[in-house]
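Before anything else, here's the structure in question.
A single protein chain has been removed from this complex, and every other one stays in its place.
Think of it as A, B and C in the order they're written, each chain with its own count starting at 1.
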Amino acid sequence: MPGTSDRKRGSLRVSEGSPRARYAGVRSATEALSRPLTAEDCGVQSMPDASPTKWHLAHTSWFFETFVLRPEIPGYRPFHPQFGYLFNSYYESVGDRHARPQRGVLSRPTLDEVYSYRAHVDAAMTAYLDGAAAVPALVELGLQHEQQHQELILTDIKHAFWCNALRPAYREPGAMATPPAPPLSWMAFPAGIRAVGADGSGFAYDNELPRHRVFVEPFELASRLVTNAEYLAFIADSGYRRPELWLSEGWETVRAMDWRAPLYWEQRGDEWQVMTLHGMRAIDGAEPVCHVSYYEADAYARWAGARLPSEFEWEVAAAAEPITGNFVESGRLHPAAASNGRGLSQLFGDAWEWTASAYAPYPGYRTPAGAVGEYNGKFMCNQLVLRGGSCVTPQSHIRASYRNFFPASARWQFSGIRLARSVLSPGS
Amino acid sequence: MPGTSDRKRGSLRVSEGSPRARYAGVRSATEALSRPLTAEDCGVQSMPDASPTKWHLAHTSWFFETFVLRPEIPGYRPFHPQFGYLFNSYYESVGDRHARPQRGVLSRPTLDEVYSYRAHVDAAMTAYLDGAAAVPALVELGLQHEQQHQELILTDIKHAFWCNALRPAYREPGAMATPPAPPLSWMAFPAGIRAVGADGSGFAYDNELPRHRVFVEPFELASRLVTNAEYLAFIADSGYRRPELWLSEGWETVRAMDWRAPLYWEQRGDEWQVMTLHGMRAIDGAEPVCHVSYYEADAYARWAGARLPSEFEWEVAAAAEPITGNFVESGRLHPAAASNGRGLSQLFGDAWEWTASAYAPYPGYRTPAGAVGEYNGKFMCNQLVLRGGSCVTPQSHIRASYRNFFPASARWQFSGIRLARSVLSPGS
Amino acid sequence: MPGTSDRKRGSLRVSEGSPRARYAGVRSATEALSRPLTAEDCGVQSMPDASPTKWHLAHTSWFFETFVLRPEIPGYRPFHPQFGYLFNSYYESVGDRHARPQRGVLSRPTLDEVYSYRAHVDAAMTAYLDGAAAVPALVELGLQHEQQHQELILTDIKHAFWCNALRPAYREPGAMATPPAPPLSWMAFPAGIRAVGADGSGFAYDNELPRHRVFVEPFELASRLVTNAEYLAFIADSGYRRPELWLSEGWETVRAMDWRAPLYWEQRGDEWQVMTLHGMRAIDGAEPVCHVSYYEADAYARWAGARLPSEFEWEVAAAAEPITGNFVESGRLHPAAASNGRGLSQLFGDAWEWTASAYAPYPGYRTPAGAVGEYNGKFMCNQLVLRGGSCVTPQSHIRASYRNFFPASARWQFSGIRLARSVLSPGS
Partner (left out) sequence: MPGTSDRKRGSLRVSEGSPRARYAGVRSATEALSRPLTAEDCGVQSMPDASPTKWHLAHTSWFFETFVLRPEIPGYRPFHPQFGYLFNSYYESVGDRHARPQRGVLSRPTLDEVYSYRAHVDAAMTAYLDGAAAVPALVELGLQHEQQHQELILTDIKHAFWCNALRPAYREPGAMATPPAPPLSWMAFPAGIRAVGADGSGFAYDNELPRHRVFVEPFELASRLVTNAEYLAFIADSGYRRPELWLSEGWETVRAMDWRAPLYWEQRGDEWQVMTLHGMRAIDGAEPVCHVSYYEADAYARWAGARLPSEFEWEVAAAAEPITGNFVESGRLHPAAASNGRGLSQLFGDAWEWTASAYAPYPGYRTPAGAVGEYNGKFMCNQLVLRGGSCVTPQSHIRASYRNFFPASARWQFSGIRLARSVLSPGS
C-alpha cells in the first residue's frame, strides 16, 4: 500500500471489498487529493467552468445526501438547510441553486465545515451500507460521480495555479522521466458490424446504453497519442496561422483568443515551458500533447493528413486493450504502467482523446427516472465525445465504453490527440 | 402554368435543357424573387445571420466570377476591383472580406449596379457555356449555390419584415387553404445495414459523400410533420416552462430569450397569429409547425414520448419517397403537390426537418481542392443536420441525400419537426 | 452665393420672415440635404449611435405631429397609426418605440412615403402657422430640433460611407483650399464674476437656462483650434502609446479599440488620408483636427502642456465674438467666413470644441412640463459639453450659450480641440 504519496490511486484497491469499504475508499481518496492544498487554495474558482476544491468536496456529499440519504433514510437530518441550495450543481428538478460562476465567493462554509459535512454524510452512509450485500445502484452512481470530481479537483486546481504568476506546484515532482515515445504505427481494422456500448459486465452510466450495433467502415488507428515533439512541428509549420487547416469556428477562436500553442504552454526565450501540477517545466517532446481543444486536435489531424477517430472506431479498437497509462503529467502522479506487447497500446490513461463524434444518445437511450435523469442526457448537444481517460483519472473509473464529453473549445481538461484514417475500399 | 406569380419554380422547367438554358433559368429565378421588393427592402440586414437581398444577388455572381470566370477565362475583366472584398462570404483562401454583420451598411453598389454586375457575369458565363455539352462541375456548384441563396432571400426578407412593426407582406396571398392534416401514423423500418449518401445519379455536395454503409437499429418514423395544433397542445401543457423537457442549453436559451412559442408567433388577445411571407395570419392548426429551433424540436419530441430521427433513419425512409410538398407558408407560394398514396408522405418540401445528427464528415470524406473546399467541410462542428427541404426550397434542389445544417438555436429557417421512435428488439 | 448647391445654408435666409416662411425654410433645408443620396443610402444605419437619413426625415416630422399638431389641432388626422411607434426617438412619456439599433431595418415606409409624411405634416403646420404673428414656442423648438438633425444627417451618412470600402462621396468637392493656419496665440481673461447662460435675446434650449453667475479664475484661451499638423506631431511623439498622457478610461479605450489616430484617418503607405463628405483626401495640415474623442482631446492638451477649457471659460471668451467659421471639411460646404481682426477668431463653425465640463443642470434649472421635458434634462449624466458649432452646423443654429453634449468616447461628431491654460494668481 503506497501510502500518502499515491492518494488518488489508494482508493482503488479497496474497491473489491465490501460496499462500506468501497464507499470509504472512494471518499477518502477525494480527501487525500485536497490534502496538499491550503484552505485558501480550496476556495479558488479561476473561471466559470472550474470549481473550487471545497465545492467539489461538498457537492459530492450533497449528491449522496440528496439522492440516497434523503429519499432512503427516514428521519435523516440534512446537515444544513441551505447546503441544498449552495451545492446543487445543475439539477433543475431539485430546486434553485447558487450561480455557478460565483462558487469562488463561498468563503462560508469553511473548509473545516465542509469536512464536517462530509463526516456527517459519511456516518449516515456507512450506517446505510452496513451489512449490504452489494453497492446499491444510486450509491454506485454517487461513487462514480465522486471519481469524476476527483479528476476535476486536479484539473481545476491546475488552472487556478496557472492563473497565478507565482505558479504554485500542487505537489513536488518525483524523479522519473518519460521514456522516449515509440514510433507511431497504424493498426488496421476491417469493416463490419460491431457492438458498442456497455456490455453489462460492470457499472456504466446511462449514456453508455443501450449496447447496440454500428457498422464501421475499414479504418486505421494510430498506435499512440500525438507527442509534444510532433505538435511542435505543427506549430513550427505555422499551424496556428493557416486557416485552411481549421474548422471555421476553430479559426475564429484561434484569432479571438490569440491561441498560439496548447493551454499552459509558454514561450520563454527560445524554450517552450509548460505548467504542470508540479509547477513549470520544460516541454518534454516524448510526452503526449495535452490540453488541446477539439479545434486544435482537428487542425493537427488535418495537417498530419489524417483525421480524428469516431467514438465507435475508438471503442472497437479499445475493446480488447488492457487498461494502462504511461503519461504522468511531468512528474509521476502514478507509476508508469508497463506497455503491453502489442503495437497498439496505451489507449487509456494518458490523456482524454478527442473523437470526431458529437455527444448524442444511443438508439433506444432512456434517461433514468427522477432527478438523476439530469445526470447525462440533457447535455447531449454541442459537445464532443472524448474516450480513454487521463493521467488524473482514477484508474478504476476507466473503461472502454466510457463517454466523456466537453465543448469543442475546452482546453483545461487533460485532452490529447489520437489520429485515425479511413481506408479506401477496393474500387471506391 | 402559373406564370409570374410562381417565379421561384419557373426556373426549374428549363433545367432539362442546355447548359446555357440551365444557367439562365437559375439566374433568372433569383432575380424573379427580388422583383416584389423595393431597392430599400433589398438593402436590409435584420441580424448578423441574415443578409440583404442585394447582397445575395451580388454574392452569387461573385461566386461565378471567382471560381469560374477568373480562373477559366483568360483576360476576363472583373466587374469592379473591390467587389471581391465586398461579396466574399467566408472564403479565407480568397482573401479579406467585408464584415458579415455589416452587410446592411452597403448602400453602394446600388441595386441597379448589382444588376449590372449580374449582367456582366451572365454575359461572360453565357459565352463560356456556349456550346458546352454538359454543365461543368464548378458551374453546377455555382448553380446549386445560387439555389441555396434563393431560399435564403425569402428566409431573410421574412425576418427583416418581421422586425418592422408595419409587418409588410412579401407577396399578396392567394386563396387556397391548407387541407386538414391526416392522422399521424408510424412507419416501421427493420434493422439492417443500409447505404447512405449520394448515389452518383445526380449532383451532390461533397458533404453527401462518400456513399457508405451504416447499421440502423429498428425504428419508426412519423408519417407527417408535427402540426401547429399539436404544437399548441405542447405550449398549453406548459412546454416552455418545464425544464425536464429540455436539453440544458435549450433551457438556458428559453430563459435567456424568453421564448414562449416558435419564432414569428404572436399572441394577440386570445388568438395566436403568425408572420408569413404574406403578412400576419391566424395560426392554421393543420399546417406543420415551422420556425422552431432544434431545442424546441427536441423538447417537443420528449414531451410527445418520442425522439427526433437520426439523419440516416431519415434517409433510409426517404430513399424511395417521391419529392412532394404540401405546406405552402400560409399563402401558396406554389401549388400543393398531390400526396402520394402511401402512409408516409411529404418527406420533402414542407419544412426542413431537424434530425438528432450532428453535422459531421462521412467516413472517407475529402474536401475538394482549392477554395471551394471551404464550401461545406469547415462548418462540421456544433451544427445539426436538417433533411428534406421546405416550401421555399427550389424543388430541383431537393434530394434524399441532401444535408442542410444549422446551429441548434436557429429559428429563422423554415424548420419543423418529424418524430421518430426506437423499437425495442425482442429480449432487449 | 451658391444657391442650390448650398442647400443647408439656403434655408437660413428666410429665417427673418414670417413664421410660415421660417418653417418652410428649415424644412426644405432638411430635404435638400437628402437630395444627393439614393433611397438606399437613406436607409443605412451604420451603428446604434447613428440613424438613417430617412429616419431623420421622418422623426423630425413626428416631432411636429406629436408635440404641435396632435395637441393643438382638433381633429388632426395622424398620417399613419404606427409612425408614432416607429419614429419616437426616446420619449418615454409618449409610449413604446422601435429599438434604436434596429432603425436600419425599416425599409418600410419607403423614402417616398416618408416624403409624403413630411408633406402631410407640412400642410397641417402651414395651415396652423397661417397668419401667426410669431413662431409658437413648440414650433420653434421643433425647428431647432430639426436643425440638429440636419447636422446629424451629414454626420451619420459620413460614418455610413466610411464603413463601405467603396468610400462614396456625399458630394463632389469644390476647388477652394484651406488657407494656412495662423500662429496660435493666447488670449488672456481676468478673474471675476461672469454671467453665463442664455440672455433672453433669442431662442435657447432649457439647458442654457437659467442665466446665472459663475466665478472664473484667470485663464488663457488659444486663438484657434489645434490643427492636423499639430496633431500629427502628437502622434509622431507616440501620443497614442504613452499611458501617462491619458485618462484611465481613455487609455483603456485606446487599447481596446486600437486607436492610433482620429476617426476617419487612414495611413496609406507614408501618407495619412482622411475620409470626408467628399471622399478620401490627403490630410491638410492647416485644417483643424476633427473627429477626436474627449479622451484624445484631453490627452493632446496634456501633451501640449495645456488643458481643455471649461464651458464657462469658453462662453466668457465667446460672448463678444462674431459667429464665423473657416473650416470647410475638405471641400467647401460653405464659403469661408472672413476672419475678424482680433487675435481670437473662429470660435464658431469649424468644429465642436470639447470642454472639460460635464453636462449638468444650471442652478435653478427646470425641465419644461410635458414630454418635451425629456428633450435635454434626462441626459445630464456621463456626457461632456461641447461648445461652438461645426462646419456642418446650420449657421443660425450657432450661439454663444449653446451646449452640445456627447459621451467622452464619441468620435463620429465633428469634434475638435481648443486649448486653455490656467494663469497663476500673484502669490499663489
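The rule we apply is simple: contacts are C-beta pairs under 8 Å (C-beta built on N, C-alpha and C of every residue); 3 or more make two chains touch, one makes a residue touch a chain.
Model, not experiment: these values are computed from the prediction.
Put simply, the missing chain touches A, C once the whole complex is considered. From the options C:E72, C:E140 or C:E217, the residue with contact to the unseen chain in the full assembly is C:E217. In the complete assembly, the contact with the undisplayed chain comes from C:A408, out of C:L221, C:V372 or C:A408. Summarising the interface, chain C meets the missing chain with residues 90, 92-93, 191, 193, 210, 212-215, 217, 219, 243-244, 246-251, 294-295, 298, 307, 310, 356-358, 360-361, 363-364, 373-374, 378-382, 408, 422, 424, 428.
Taking the whole complex into account, chain A touches the unshown chain at residues 38-46, 82, 85-86, 98, 102, 104-111, 160-161, 163-166, 168.
Heads up, the rule we're going with is that only the chains that are shown with their structure count from here on.
Under the touch definition stated at the top, chain B and chain C share no contacting partner at all. Centre-to-centre, using mean CA coordinates, chain B is 46 Å away from chain C.
Between chain A and chain B, the centres computed from C-alpha atoms are 38 Å apart. If each chain is reduced to the centroid of its CA atoms, chain A and chain C end up 59 Å from each other.
The residues of chain B never reach two or more other chains; the list is empty.
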